[in-house]
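Left out: one protein chain. Kept in place: all the others.
Chain nomenclature is as follows: A and B, assigned in order of appearance, with residue numbering initiated at 1 for each chain independently.
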Amino acid sequence: MQDSQKILEVVHLSNLYDGKPLLQDINFSLMKGEILCLLGPSGSGKTTLLRLLAGLEKVDAGTILFCGRDIRHVPPHQRNFGMMFQEYALFPHKSVQQNIAFGLEMQHCPVAELTSRVEAVLTMVGLTGLAHRNIDELSGGERQRVALARSLAPEPQLLLLDEPLGSLDRALRDRLTGEIRTILKTLNVTAVFVTHDQAEAFSIADKVAILHHGILQQFETPENLYRHPANSTVARFLGFHNLIAGTITSDNMFQSPLGALPVKNTATDTITRSTLLIRPEGARLAQSLPAPQNALQLSGTITDRQFQGSTYRLNLDVNGLALSFDLPIDPPPPEIGRPIQLVLNPSALVLLGS
Amino acid sequence: MQRSNPLFRWLLFSLPLIFLILFYFYPLLKIVLLSFLPEGSWNPARLGSLIHSPIYGRILWFTCWQAAASTLITLTLALPGAYIFARYRFFGKNLLQALLTVPFVLPTVVTAAAFRALLGTNGLLNNWLMAGFDLSRPPINIDQTVAFFLLAHVFYNYTLVVRIVGGFWAGLNPDLGAAAAMLGASPRQIFYRITLPLLLPAIGSAALLVFIFCFTSFGVVLILGGPGYATLEVEIYRQSVQFFNLPMAAALSLIQIAVNFLLMWLHARLSRKSQVAFYAESATGTAIPLETTGQRVFVGTNILFMVLLLLTPLLALLARSVTGEDGLTLTYYLALFSTQARSVFSVEPIAAVANSVGFALAAMSLAVILGLLAATFLASDRDKTSTGSTIWDAIIMLPLATSAVTLGFGYIITLNRPPLNLRDSLAIVPLAHALVAFPFVVRCILPSLRRIPPSLREAAALLGASPYQVWRRVDIPIISRAILVGAVFAFSISMGEFGASAFVTRPHTPTMPVAIFRFLGQPGDLNYGQAMAMSSILMLVTCSGFWLLGRLEGRNTSPGLLK
Partner (left out) sequence: MNKTVCLAGSVLLAVGVFWTNVLHAEKTITVMTHDSFNIGREVMANFEKENHVKVHFLKSGDAGAALIQAILSKENPLADVFYGVDNTFFSRAVAADIFLPYASPLLADIPAPLKLDKLNRLLPVDYGDVCLNYDKEWFKKKKLMPPTDLTDLIKPAYKGLTVVENPANSSPGMAFLLATIGRFGEQGYLDFWQKLRDNKVIIANGWEDAYYGHFTSASKGDRPIVVSYASSPAAVVHFSDKPLTEAPTAAVVAGNTAFRQIEFVGILKGTREVELARKLVDFMLSRQFQEDIPLQMFVFPANATALLPSVFSKHALVADNPIVVSPADIEANRDRWIEAWTNVVLR
């Protein structure tokens, strides 16, 4: 990838509120057409980061480069960025048509073109025929689409979305997530999307940035993120439970109550304390397949068993540690209280940084 | 409430309606009839000059343009003030807001004294300028000019705009402005295309009140503008009291009412059409501390302006109350507390304060209850095309636009028999004050009540709240700020005793303004000094009252509405 394709660069960005740091030393960059998800629990600083990109908050330290240009001192209305707000912030005194046309009017778009563009985005978001409705006559999903249409109509260079699906129900969310990605990809819009929902982030994003306490924990593609969470904070946030504290010995073995497990270790040959993640889908019933040589095995007792459709979720007690795994429904695992033996896939074992 | 039951609505309105009929329509109708038909027959002889003389046309024209000019100037100057109170947190905000409301309660004569002490030919500013630039004549000569009473109208009404518009503004979602900015709107465009249209209901309310207040202006125009300028209200007084020409006074009163009714009706129509429901966050969630230099300069300039225009006259008064012939003295305050006992009408300052505050609290409670009921009635009619509520909206405002002389005389001839023999009862004072204050409360509350989206009430109803609970738990918390603003004005109207009470015959109950007038009625340094001291006490009491209310306002934001 060449530097010329980098559209957004955030360098050593920090922000303070009442003297307390909200964001500390954030660094990342984004290519044209990529969709970035800012993922993190509430209070992690993700909305602040978004508002900094928008120019709605003051940068205390660091730089934001857009197309190689420092935009810290460009006021928001001159950036030609689009933004979708959490509660949509639709103008209550304007109709659907007037809301969507607002950005175009600001660009002094000729009337004829304006009308056809509004018509086009309305069709794109599936709201044909609602142009003259008042905002208070719309349902939640319709408002969300109007907000999206409004932010897309002026063809922004960068689209910022602040938890745009936060207040919608699950089914509608899932559908709209897909639709938004399709629309953004069709238009080849670069976008930054804030959410606290991991599934939403994975299904929409090209890159995911995990924020925690104002610090950027990891910046990765969704797949790499899932496969290799950088640390236990990220792992916990992604919903992983099997985090085991232990030490690594010089022979690349991870010593813990589970016994000694072989791990790939790039570190030196000194004994270090570390955390091991075992991803829940990386286990199979031992008797269901012939155990290969050097197979990693675990024995424990089943403390809970939930049928979840495509998988069983099993909670085990292994030498006093509580672990949980997702197993295929065939063959069915033993009942609660029975002993069980599992074979682990080596790729499901991830040694986490501190 | 979601499908508002007509019977329920009228039940709500019955109390304000009965109040209006008893204390407004009945006395007004009777005095007008008595004036026009003195012996039961119509005698137009004394009305002749109304048509033949061009004077009345000129008076009406003057009254209208000075009210319009005052309103325009006040709005222009006060909107930036409303903005900084709505959007920023800064040191002393509460106190400043309390101080800004003080002019509202000052008797005209006292205001005039304060302005002259500052800007008069022998005033501070002229003395400084003459000394500083070695001038032989005072450079500022605005006594008895249009500029002087326009300035005083701004002085009186600034707080009205700041409070009503500022309160509403604080409830605007700041994301709307941010959204417009992201769509390419400059701060200027945001103001004109987003903020201003959304503020219109509140600006309209405030402007209407300012206009009516200036339209019926009596003392301010007379004293500061000089006798060359006369409003309709002044002419009504002259016709009835000096010339005993009641038919003419009644005719002028009706003209005054008609002009204002037209205006109020237009306003009611427009504000119903422009009403938009939008979810608003509470004020404390959106006020931000000052960050950039630009913000500091903007807020600083505005505060400086407020201090110069509104606070220096007050300070001049305060200074005058502690300055005797030989410099600083507490003589006047001591005199207030000591040499009082001789007259039947003299009063201990404490008693005057207690009387004023007592009446003001009673008038405020009554006005807030009536105003809340009436506003709920008006807001619950969500059919934007119906004319019924529009008319009622305008009717509710009428007491404010009615000549105090005429109405006072109406009281004399109507409230004269049991059970309403109130002419010489103490109750007449808070009742008369409440009649004038209640339209203020309605105007303060209505814009906020109308912007509550119906969905909020529907949600509450679906969660099992009865109509009363919806009102108590949803409507009231959301409009609590507006209610407080209304209460502040009801309280001030009563404390300053403007309008109605001046002509209502009353048993002797010395309030602070009454005491001030008593001192100003006789010559002598001690009298003038005591009047200034009493005015300062009035300022102090009012200011601390509002300061307390302001603290209540700060605390009273319901957490459910916070982000």
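The working rule: a residue touches a chain if its C-beta (ideal position, glycine included) is under 8 Å from a C-beta of that chain, and two chains touch if they have at least 3 such contacts.
Note that the structure is a prediction, hence the values are computed from the model and not measured.
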Displayed chains contacted by the hidden chain, counting the whole assembly: B
Sole contact to the chain not displayed, among B:S14, B:N43, B:T76 or B:T121: B:T121
Among B:E39, B:D134 or B:E325, residue touching the chain not depicted: B:E325
Of B:L361, B:I391 or B:L456, the residue in touch with the unshown chain: B:L361
Chain B residues that touch the omitted chain in the full complex: 34, 109, 112-113, 116-117, 120-123, 144, 219, 222-223, 226-228, 234, 237-238, 240-245, 324-325, 329, 331, 341-346, 358-359, 361-362, 364-366, 368, 405, 408-409, 412-413, 416-417, 423-427, 430, 480, 502-503, 505-508, 517-518, 520-529, 531, 552, 556
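To be clear about the criterion, only the chains that are shown with their structure count from here on.
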Sites on chain B touched by chain A in the complex: 173, 175-176, 178-187, 189-190, 193-194, 197-198, 274, 276-279, 289, 291-292, 453-455
Chain A to chain B touching residues, read off their complex: 18, 51, 54-56, 58, 75-83, 85-87, 89-93, 102-103, 106-107, 136, 150-151, 154, 160
